[in-house]
Structure formats: structure tokens, C-alpha cells
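Written below as C-alpha cells is the structure these notes are about.
Of the protein chains in this complex, all but one are displayed in their positions.
Chain nomenclature is as follows: A, B and C, assigned in order of appearance, with residue numbering initiated at 1 for each chain independently.
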Amino acid sequence: MTGERITAKVLFEPTPKDPILVCGMPGSGYVGKLAVDHLIESFKGKKFTEAYSNDFPPQGNVRENGVVSPIAGEFYMCETGQKRDLLVFTADAQPATTIGEYELSEWVLQLAKKHGAKLVFSLAAYITGAFTAEQRVFGAATSLELTSKMSEQGVRLMKEGAISGMNGIITGMAKFYGMEGACLLGETSGYLVDPVASEAVLDSFSRSLEIVIDLASLRDKAKEAKQVIGQIQRMTEQESAGRAGNPSGQPGYIG
Amino acid sequence: MTGERITAKVLFEPTPKDPILVCGMPGSGYVGKLAVDHLIESFKGKKFTEAYSNDFPPQGNVRENGVVSPIAGEFYMCETGQKRDLLVFTADAQPATTIGEYELSEWVLQLAKKHGAKLVFSLAAYITGAFTAEQRVFGAATSLELTSKMSEQGVRLMKEGAISGMNGIITGMAKFYGMEGACLLGETSGYLVDPVASEAVLDSFSRSLEIVIDLASLRDKAKEAKQVIGQIQRMTEQESAGRAGNPSGQPGYIG
Amino acid sequence: MTGERITAKVLFEPTPKDPILVCGMPGSGYVGKLAVDHLIESFKGKKFTEAYSNDFPPQGNVRENGVVSPIAGEFYMCETGQKRDLLVFTADAQPATTIGEYELSEWVLQLAKKHGAKLVFSLAAYITGAFTAEQRVFGAATSLELTSKMSEQGVRLMKEGAISGMNGIITGMAKFYGMEGACLLGETSGYLVDPVASEAVLDSFSRSLEIVIDLASLRDKAKEAKQVIGQIQRMTEQESAGRAGNPSGQPGYIG
Partner (left out) sequence: MTGERITAKVLFEPTPKDPILVCGMPGSGYVGKLAVDHLIESFKGKKFTEAYSNDFPPQGNVRENGVVSPIAGEFYMCETGQKRDLLVFTADAQPATTIGEYELSEWVLQLAKKHGAKLVFSLAAYITGAFTAEQRVFGAATSLELTSKMSEQGVRLMKEGAISGMNGIITGMAKFYGMEGACLLGETSGYLVDPVASEAVLDSFSRSLEIVIDLASLRDKAKEAKQVIGQIQRMTEQESAGRAGNPSGQPGYIG
């Protein structure tokens, strides 16, 4: 690995059917990470390649029973049994440097392209800093065809702005590698792990691409989370009501 | 792109006539960026190469209609119909690291040299931190022949100091690649996008190199900006007049 | 060395018997460093390779008599005269960058593997921020076989968490190179050089791997250190007793 910033360990060579690359990285709200973990679980994904980057945070992760493993990126082959298979990429952490984010993004795109992917989806969080009852999903893509398909399914198209981190790089650079890219961002406060937003994102993904996904187990987690968020909202409202002259106690609230 | 810090995508190979490389990067006041955007617009520039750097800010840019694209550098071929053509380089952002600034600068110089450029101009901002009525243009170059040509056209030569960022690297390193380099810096407050300074810079550029540039549309933008700046100045003066014992309310004012 | 981040200077090629790689780096409490220095001393280790990294802190170290040397990593061959020999790696400092930590860790693993090592131990500190009478040793490893072997010898297995720095990288990445890895972390305050913790770590190491190590000289240092720590504890207790309403004056105390 010396001299190389990324090293891969190939476990097997997948042969996916007209595959879509789906990326979800850990970050605020764990929206994208939870979403892709659900895809891997429900489609019984098989890990086919691991990636080690010299720009990952310098540490070893310890699991429950004292077993240690390095920070890694993981590629899963998900056979859907439907028209298109999924190649899912996720990681324990995002790289700690700018160049590390670019290089890992490009490594992911190149490998997905090699396995026949022509379409790339990043699942991400849209951080608002406030607890809301709505579960809006925002979107952006490299082509108007994709944006209109997403728009038809209720996704709100982003206006001018930026998608930061690997989600933005992977979506934008997809075009450079001859693929189309899209990003779905689930609205979330950023304060809690948010399966509600993950469910909303996967629902948009499912309908935009006509891929059936069993969301039952994620819905159960989402229900619990909704109750917690509801409690927090009621507490916040009571607190706000108690403070005269400050009609909105929520920072960054998007009605 | 893995392993390389810069990757290029060649759209077509230009055949410019005795070309001048003109660089304008985004920065305070957007002086250089507005100036080169005007050159591209008025000479109907054609993009011939895109550059992607792993040191650009890690994000994807979203345009109005939800369309996302990666941070990129762009090279335009501008046929002037006059004695010399222009190769214009600009980008969505400057690289986020020192080594990124050096490598992109050198990539730009090498490509311009390959296409026959022997002269390099960087268009930039001279930040004063104050709103002034004057539109001075400062300059520096790699040869006394160039500095005196600029000086004859009213450009004030910089005294000891430094030109920071890619403007300084591109101008200085031009010599290393066997070219001559010059930098024109338009005086600006740094607080607002400043088409007045951009116009002044392009005017100096035009007269120093005897290249006719239609500045009409830029002059319209400049007129609007001048009115805004005039209002701010009047407000500042009134404020200053109201404060006894502080004769100059303007930080860094250069009379 | 230009263009390479790590350069090695080979002094001789060792021929160890079924060797174990043992790493100890300088850090809080010098627990790991003291432990490996003791191994080198007691087994009369012979330095066989030096490593220079461009990511080490940029300085030259001056020793007592005005003699200066660069920051270096050192590999020692330790013949134990028992079933297995030790390849001990230590350094004057840890690399100052993330990529530097990864690259040096990998260089160490690759060289150890080349010399036949199939097992890797990192000796490290478990920082508590408090002075305690106990000398607990924590552990983690890449296989359940190793964790249970350590557990049988009184090592407390880490629960979820991370081992930071080169200790975590070396332990976790061992697996990537086809080796097994383990980390032993001696509990220490982090405020003083702690031979007590080093002794406890080496004792666990010795019993887990059935390698006899003469700990006499380290025990002498540990005895002195224990007296100092005892005095500090008594002073802290008296101080705590004097402060009502604050039953525990020790930050981060783990009972």
C-alpha cells in the first residue's frame, strides 16, 4: 500500500445486470448510511471488494467482542431479482482530506463503471438544524431527464448551491466517467440518527427508478424515531410558547 | 483520475494566432473572473479543455434547475479577428491547497505554451478594504519591457510586495516556461462584486496590448455598481462626519 | 529520498525464527516505547533497518554531546533463544500527518511479513487522565482466537471504540497483509512516563505468547514510579477531602 493512497482487496468479481451504483456515506443523521445498509440487508448484498485509503482517519475500529479492524470502504453486489441490480458502496468513515475524498470518489466511480454501471445515485442528508414533521426529499442530477424523473416523484429540485463532500463529488464526476449521476437528500435535523429521512430517500429512489424495495423493517425504526422527534418537538414548542417575542425557537426552520 | 492530481478532458484542439494566455480566477470582488467572463462572452469563446483537480474544494455545484456539475477549470479559445488570439483560463474555484495552486498554475502554463502562447496575463483584484471613487490599476511583470509598456498606459507599477495565489504563481512561473508574464490588478474594496474594477483592468489590458475589446455591456454593469458604491460612500461619509475625533472612517483607505 | 515518502537504510538482513512483530511508539506515558526499549535491551536487539519518513516532524534531534541525528524509525532483531524471535519496531516520533501514519504502518507490516512474521503486537497506552492503584491491561485483536488467549491471561477486552494512531492502523491492517494483529494497552494517567504500565503490558505479552522476558530492571523503574504516583494520589485525596460536594476529584476515573 506504500506509495498508493487507495488499495483494494477483491473478494469476488460480480456480474450484475444493468447495475446502478448507489453510495451512502456516514455523516450527520446517518441518512445515507442507514439507507444503503437497508439496501444491503434487504437484497442480501454480498461484499465483493474492500478499499483502504491512506486518507481515512488514522485508527483501528474495535467491535463489541474486542475484535479490531481497519477503517474500510466496502462494495456490495445486490441482486434485486428485478430489471436492474445494485452495486452499493459505503464506508466506515469519509476520508479526512480533500484529495482523499476526490480519490476515493473516483475509485468508486471507476470500479462501478468497470462493472457496467451507467447510472450513479448518492443518498445523503439535507441538514436543516430543526425538527420538522415533514419528510421532504431534495434532489439534483447531471441531466434534465433525471431531474424531471425525480421531480415527477415529488423530489424537490435543489436551486443554486453545493452538495458537499463525497456525495457532491460522486454525483458531479459521474458525467466525467460517461455516466449519469443523481443525489437524493433527505431532510433531517442533523442532531439524531434519522431513519425517517432514510425511508423517505429510499422511497424516492424506489419510485424514480421503479425498483421495488421492502421498506418494512426501516419503517419500524422510522416509527420509533418519529415518536422521539415528536416528543422533542412538543418540548420545543412548549419552550417557545413560554418565550415571548421569539415566535420561532427553531434555528434554520424550513416551513 | 486516481493517482493524478489533475485530469484534463480535451474537447477540441484549438489553432490560435500568436495567442496570449489570459487567466482570471474567482476571488474577492470577482474582478478577474468578471473580466475573463466578459472576454469569453464578447469574443464568443469556445471551451476546448476542462481540468479537474483533486485539490479543488470537495463538492458538486448545483445550478438553477437542479443540474449538478463538478468543480472544474475551463480553457476557452477566443478568436479576436485581430492580430492575436486569446486563450482564456478560468475556474469555478481556486484549489484548496498550496500544492494544488502550484500544480494547476503549471498545468495552465504548460497547455498555453503547447498552443503557442509566449505571453501570459493574469487579471486580478487589488483589495483595499475601502470604497474609493478612483479606478486605479496596479501591475507587475516579468520583464522591464512589459512593465514600461503597462506604465505608459497608466498602470501603476507595484513596489516590493507579493501577489498571492494562482495569479502570483502564474505570472512569476511564466518565465520558467520560457514565456513572459504580467499581472493587472484592479483596485477594489473587496466587499462587493466589482465590475468597475474589471472594466478598468480590461481597459488597461486592451491598451497595453493593442487589442480592441467591446466593453459596452461591462460598462452598463459598472454604471449600476458605481451608483451602489456612491450610495455606500455617501452613507459612510455622513457616518464619519457624525463621529468626532475619527477623521477617516475607512479602513485601509488609499488616497 | 525525493519523491518517496519513506526511505530505508538496510544494515543487515536478519533471519529470525517464527518471528513476532512488536511495535511501540512514543506517546502519552511512553508506555509502548518503554516496553519495546526494554525488549531491545533485555534481548540485546540488533538494529537491522532504519526508516526515514518525509512526514516525520521536520527537525534534527540533538543528543547530550551535541551530536545531531535525523528523526528515524528503527527495526531491531531480538533473538530470544526461545521458540519465537521478535522483530521490534520503534521510532523517535510518530509521523505528523494521517497519510504518514498509514504509510509508515504499512512499510513496517510489509517488512515484518517479508521476514516471516505472521503475528503482530502493538504495545500502547490506555489513557485515563487519573492516577490509579490498579495496573489494568486492555486488549483487542483481529481474531477471536487471539482475544480469548489474551482474555485468559487477565487482559480486559475493549468494547466498541477505536485505537487511534499507528497502534490502531498496524493492528487492524495486519489482517490485510495476511497476518494476525493484537494490541495491548496499559492503563496510565497520561501525565507521567509510566514504567508501571509498561511492565504490566509486557507481563501480559509474555504470558499470552509464552515468551519469558526478564522484567527485573523494568520492575525497579516501576517501583520508583509507583512511589511517585502514590505520593500524588495521597495529595490528590487530601485535596479532594478538603473540597465538599465534589466526591471525586479525579477526571476520567475508571473504577
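Following the convention adopted for this analysis, a residue touches a chain if its C-beta (ideal position, glycine included) is under 8 Å from a C-beta of that chain, and two chains touch if they have at least 3 such contacts.
This structure is a prediction, so every number in the text was calculated from the model and none was measured.
Trainee: Identify the visible chains that the left-out chain touches across the whole complex.
Mentor: B, C
Trainee: Which listed residue (B:20, B:112, B:169 or B:196) would be found touching the missing chain in the intact complex?
Mentor: From the options B:20, B:112, B:169 or B:196, the contact with the absent chain belongs to B:169.
Trainee: Of the listed residues C:96, C:157, C:192 or C:215, which contacts the missing chain in the full complex?
Mentor: Reading the full complex, the residue touching the unseen chain is C:96.
Trainee: For a quick check of understanding: of B:21, B:35, B:72 or B:140, which residue touches the chain that isn't displayed?
Mentor: B:140
Trainee: Which subunit B residues would touch the chain omitted from the figure, given the whole complex?
Mentor: Counting over the whole complex, subunit B touches the hidden chain at residues 4-6, 98-99, 101-103, 106-107, 110, 139-144, 147, 150-151, 157-169, 171-173, 175-176, 181, 183.
Trainee: May I ask you to list the residues on subunit C that touch the chain which is not drawn?
Mentor: That gives, for subunit C, the contact residues 1-3, 5, 7, 9, 52, 54-71, 96-97.
We take it that only the chains that are shown with their structure count from here on.
Trainee: When every step has to jump to a touching chain, what is the lowest number of steps that links subunit B to subunit C?
Mentor: Between subunit B and subunit C, the shortest chain-hopping route counts 2.
Trainee: If more than half of the interface residue numbers appear on both sides, call it same; otherwise different. Which is it for subunit A and subunit B?
Mentor: Subunit A vs subunit B: different; shared/all numbers falls short of half.
Trainee: Using mean C-alpha positions as chain centres, tell me how far subunit B is from subunit C in Å, no decimals.
Mentor: Here the centre of subunit C sits 54 Å away from the centre of subunit B.
Trainee: Where the centres are mean C-alpha positions, what is the separation of subunit A from subunit B, in Å?
Mentor: The computed centroid separation for subunit A versus subunit B comes out at 38 Å.
Trainee: Residues touching two or more other chains, restricted to subunit A: which are they?
Mentor: In subunit A, residues 5 touch at least two other chains, as defined above.
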